[in-house]
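Only one protein chain is missing from this complex, and each of the others stays in its spot.
And now, subunit A:
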Amino acid sequence: MIEVKDLEKVYKSDSVETPVLHGVSFNIEPGEFVAIMGPSGSGKSTLMHIMGFLDRPTGGIYKFEGKSIDEFNDDDLARIRNKKMGFVFQTYNLLPRTTVFDNVRLPLVYSGLEDKMEKDLVKEAIAAVGLSHRINFYSNQLSGGEQQRVAIARALVNNPSVIFADEPTGNLDSRSGKVVMLLLQELNDEGHTIVLVTHEKYTSEHAKRIIQLYDGRLVSDEKVSLRRYAKDEKELIK
């Protein structure tokens, strides 16, 4: 589903060139749960942005569902992001002064669905993250953990084939972090492909496979032998 080959990215600003990715290659199959790990500056976020169609590579090949990113214009990328991808960010990025319902609904605004169908989908997604009782709260009335769960609901409301999570637990306490990881694992079990970007070893061990980056190069790519299951720590959550 995701095919990365010799991927390069060089940032250019005012005649200064900053190479971030130096030829990274790997594939991700549907249903995988991949953690991309590495210290800050290793290029993991940049890689995720390219995989999430938020940015374009400066060299190499990136194919999503068999089609190269070069075949699409910016509006095509926006449409694919809307239909097939979901994003969870470290800082949640919810709209302030906006209800949980409207925040979760945001991707559907740009997908041109029927109003009635839209409402059901939003309610379903909010129920999936266990926030039905907060549906009419404003986003800024929620705790950090709840806000990130709203962000997850927003990411899955359009039933995407892949969800990109960029340090989703980075701003959360360990308890809220576990809830988030539990949700991501549940979504993976339901068939969503998950790409998780993190610098924490502990968090990455919730994935099925870990890709390690260092200075823009892939240094290791292996299956997790001792996978952590957030649901085993469920008693901590409640």
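As a convention for this text, a residue touches a chain if its C-beta (ideal position, glycine included) is under 8 Å from a C-beta of that chain, and two chains touch if they have at least 3 such contacts; residues count from 1.
In this text, contacts and distances are computed from a predicted model.
Between the names "Multidrug ABC transporter substrate-binding protein", "Urease accessory protein UreD", "M42 family peptidase" or "NADH-quinone oxidoreductase subunit F", the one given in UniProt for the chain missing from this structure view is "Multidrug ABC transporter substrate-binding protein".
Touch with the chain omitted from the figure is made, among A:Ser25, A:Ser111, A:Ser132 or A:Ser220, by A:Ser111.
In the complete assembly, the contact with the undisplayed chain comes from A:Arg79, out of A:Arg79, A:Lys123 or A:Lys208. From the options A:Phe33, A:Tyr62 or A:Phe87, the residue with contact to the unseen chain in the full assembly is A:Phe87. One chain of the complex is left out; on subunit A, the residues touching it are 49, 52, 54-55, 74-75, 78-79, 81-83, 87, 89, 93, 95, 97-98, 106-107, 109-112, 154, 158.
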